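Report on the structure given below.
Just one protein chain is left out here, and the rest sit where they should.
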Amino acid sequence: MAGVLTRVAIERLAVVLGLLLLWQGLPLVGWADPFFISSPSLVGQRVWEWIADGELPGHVLVTGTEALAGLVIGAVLGAGFGLLCGLWATAQRALLPLMTVGNALPRLAFAPLLIAWFGFGMSSKIALAASVVFFFIFFGVYSGMRAGNQMLIANARVMGGRGLALLWHVHLPQAFLWIIAGLRLSVGYAFAAAVIGEYLGADRGLGYLIVYGKEMLDMTQVFAGLAVVILIVGCLDVGLRRVARAGWRWRGGEMRL
Amino acid sequence: MSDTLIALRDVARRYPAQGGRPTFTAVQDITLDIAEGSFVAVVGPSGCGKSTLLNMIAGLDAPSEGRITVAREIVAGRLRDDVGYLFQKDALLPWKTVQANVELPLVFRRMPGDHGRIAREWLARVGLAGFEGNFPHQLSGGMRKRVALAATFVYGPRILLMDEPFSALDVQTRNMMENELLDLWQQNNKTVVFVTHDLEEAIALADHVVVLTANPGRVKKQFRVTLDRPRNVNDIRFDDRFRDLHAEIWEALREEVARSYALQRQLVHG
Partner (left out) sequence: MARRWLGAASPFLVVATLLLAWDGATRFGLADPRYLSRPWVVAALIWEWTRSGYILPHVAATFVEVGLGYVCGTVAGMAVAFLFFFRPRLAELCDPLVVLLNAAPRAILAPFAVLMFGIDLASKVMLVTLVVFTITLLSLSAGLKEVDRTIVDNARVMGAGTSDLTRHVYLPAALVWVVSAMRISIGQAFTAAIVCELLGATKGLGWIVAAGQSAVKPDWIMAGLFFAAVIVVLIDVAILAPLERRGSHWRVF
């Protein structure tokens, strides 16, 4: 069994390496212009330079802080409003239609608006990331509480659960589950929001690096920046999946995430 | 014959028309007296409002017409604190251990005493000593049912409402659970309303069997089950009186099952 698994892994590695080689080789045989497609070696070299001269950590820190702060703010607000709409019918009637419309909006395109409001600093990117994450978590928590399990709640009420005790023992743990599920989806979007915000007005961060490359017509820089972003998001996703798997011993019961 | 504990008078439950669907009447003209300490089984074809009936007695739902009283107090959508409810599907909280699930009603009700000890005792009584630290998903369906049973008995409700609690279990587990339920019932003097679509289960467990009609659910006929107690549900099925009763009640039920089937065909084929 293990042998089969490694074979697939090796074959996949071969496919990836083959494509990288193709990318590297196309300009050599004159089928593509290195100005447009750059090459893996150039990109790798650029990333290495960034690391070597100590430039990269600063940019990663800026973008990471923006994404993380947006993630936290968006998650807290989203969970709060989700619980509010899940528990209180009046709030649900007043807010749900607005949330549905808000969720359908092309929110990442709202970056210029938030930059106009919050300026060129980190706060506008944090606001953008938070606005994206907010809706993921809101709908996660809200629909989780709705579709979630009416029977669990009926049962807890029959057993005597009321008010705060019911909130603490039943509603919040249920909401927490959906927040975790929503967070995994949100990480990529929070980073994308920070990066896109930086495209449209910033002097630091990974998005700034990428868009600077675009202005300089430097495809290598664009690829290098994108590679770093995708690498970070990918690692975070894998990490979160591990955490979610290890942390919830009771997963697998009624809760399908 | 002891006093009436639960009384239903001309109870109906209608759900208002919504989004093109006409008004739906789940149950209608239900008049029923349930004596304290008795075990009543309600049978009827699927969709005849059996669960609605239980929800109204529990106070999770309120009748549109008529009146339900428990211990002479009117129940109208207000939850009573002396009722236990066992649902068809698992209602255990998946994020709590078996022990914490059984302790929860004690916490909710701020009951005095050592919650941990009381919960452990009940878990031992349903044969789950040693499983306190497990999570629900680590247990089999039958074991989860036992936990739910313990979590219901632990706070000592006077009335037990059961909505096809064992229908998802395999036959062997099911018979074991039925026997255990009978033991627990006899030791604790509860009033049980047990909804099922399985007539054999109803007769084997109950003192009274109430047959409901197909939608909308009305009381078609009531039967007294005079089989001796204590009973063993495995053996009692071979009793002659059991077979006679089964034939008699099935006579009443068969018509309704056929009508329910016809109604469903109508729904599907317009």
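Letters A and B mark the chains as written, and numbering starts fresh at 1 in each.
Everything that follows uses one rule, which is that a residue touches a chain if its C-beta (ideal position, glycine included) is under 8 Å from a C-beta of that chain, and two chains touch if they have at least 3 such contacts.
Owing to the predicted nature of the structure, the values given are computational and were not obtained by experimental measurement.
**Q** Using the touch definition from the header, name the shown chains in contact with the chain that isn't displayed.
**A** The chain that is not shown touches these displayed chains: A.
**Q** Looking at the full complex, which residue from A:L22, A:L61 or A:L105 touches the chain that isn't shown here?
**A** Checking the options A:L22, A:L61 or A:L105, the one contacting the hidden chain is A:L105.
**Q** Extract the touching residues of subunit A with respect to the undisplayed chain.
**A** With respect to the unshown chain, the touching residues of subunit A are 8, 11-12, 15-16, 19, 36, 90, 93-98, 101, 104-113, 115-117, 188-189, 191-192, 195-196, 199-201, 207, 210-211, 213-214, 217, 219, 222-223, 226, 229-230, 233-234, 237.
Please note the rule applied: only the chains that are shown with their structure count from here on.
**Q** Averaging over Cα atoms per chain, report the distance between subunit A and subunit B in Å.
**A** Comparing mean C-alpha positions, subunit B is 47 Å from subunit A.
**Q** Note which residues of subunit A are touching subunit B in the complex, please.
**A** Result: residues 151-152, 154-162, 165-166, 169-170, 173, 177, 248-255 of subunit A touch subunit B.
**Q** Mind pulling up the subunit B residues that touch subunit A in the complex?
**A** That would be residues 58, 60, 79, 81, 83-85, 87, 89-96, 104-105, 107-109, 135-137, 151-152, 155 of subunit B.
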